[in-house]
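Shown here: the complex without one of its protein chains, the others still in place.
Right, chain A next:
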Amino acid sequence: MSFLDTFNRLDWNEIKLSIASKTAADVEQALSDRRLNHDQFLALISPAASPYLELMAKKSLQLTRQRFGNTIQLYIPLYLSNKCTNICTYCGFSLGNKIRRKTLSMDDLDAEIKAIKAHGFEHLLLVTGEAPGTVGMDYFRQVLPKLRMHFSHISMEVQPLDQSDYEELMSLGLDAVLVYQETYHRPTYNKVHLRGSKADFDYRLETPDRLGKAGIDKIGIGALIGLEDWRTDAAMVAAHLDYLEKTYWRTRYSISFPRLRPCEGELNPVSLISDRQLVQLICAYRLFKPEAELSLSTRESARFRDNVLPLGVTTMSAFSSTQPGGYVNDEFLEHTALEQFAIDDNRRPEQVADAIKARGLEAVWKDWDGCYSH
């Protein structure tokens, strides 16, 4: 059994219709309950919930502060390689894009570690393109023990792996894995993933199951906003989270809601989401799962991030470079030849921390200790 069995029973069009038919009464009922079911979540992401946004935001803020306190946890992505064997129509790393390719050597890695540590980060997210021949298990076996010595918490956003691979990486110090389905709409998924192992929808969909069985501490899931109708994709993410929480109850979960950003080989989003709707989505996730970590990346503008951060978000990246080797040169933001996508919030870590402080919150650089990863 895996989520695939549950997923195959979900009907995309039926859920889409259900969201569209929600009424003000459905929204009010959802807002009055302490623990929401999936149908109530659909009400909160529906157009009918739009007039209730302020109330949703207030409840979301209160639940977030109660559960997570007055804190926002910071992390930084480390791009290990932009090599990729997939052709995906929305990604800068796509095989067809004529960009310079680079994979960090161990010396490059040392330099990146030094540059990142100088900014105080303890939580690291490792990112690669999907090129198992270059950045596969052999590479990870070299990289993880080295990073483990320097950082308190290590997450990965790389190609889906087998359960035994995850178990081995956990023994080397891996704490969390993020794996986004991009879209849960199978026909669209097939349309945007033209070549490479990423085209295997089912293997990707079952990745959180393999992680749960491996006993990983944290799993991040989400959908890329822009590939399909965002409301229905969000409903699928919520169903996935519901399933995972009940099945792998020892694991923590995080949700991301990345909006498509400009990149090499750009694809025009088919489903635009406004700032107002993104706030609605964040608050709906918070009301649905008060204990889930909600993460906001530097894809969003500084102004949007500052305003939305008190409302439900618990985790933010800062000072991100989406290109391998991007931190060694302090002026890296000027050099974008290798990047996956263009970031929007270019502020330095201390500026982000100051913005968090200005909202009456504390920037937390360390919220996990490597001793729990042994």
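Note that in this section contacts are C-beta pairs under 8 Å (C-beta built on N, C-alpha and C of every residue); 3 or more make two chains touch, one makes a residue touch a chain; residues count from 1.
Here is the rule we go by: contacts and distances are computed from a predicted model.
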{"item": "Listed names \"Formate dehydrogenase subunit gamma\", \"Thiazole synthase\", \"Ornithine carbamoyltransferase\" or \"Aldehyde:ferredoxin oxidoreductase, tungsten-containing\", matching UniProt entry of the absent chain", "value": "\"Thiazole synthase\""}
{"item": "Selected from A:T251, A:Q280 or A:Q323 as touching the chain missing from the view", "value": "A:T251"}
{"item": "Contact with the hidden chain (one of A:S21, A:N37 or A:N70)", "value": "A:N70"}
{"item": "Residue among A:M1, A:M149 or A:C371 touching the omitted chain", "value": "A:C371"}
{"item": "Residues belonging to chain A that touch the chain removed from view", "value": "65-71, 152, 217, 245, 249-253, 291, 357, 360-362, 364, 366-369, 371-372, 374"}
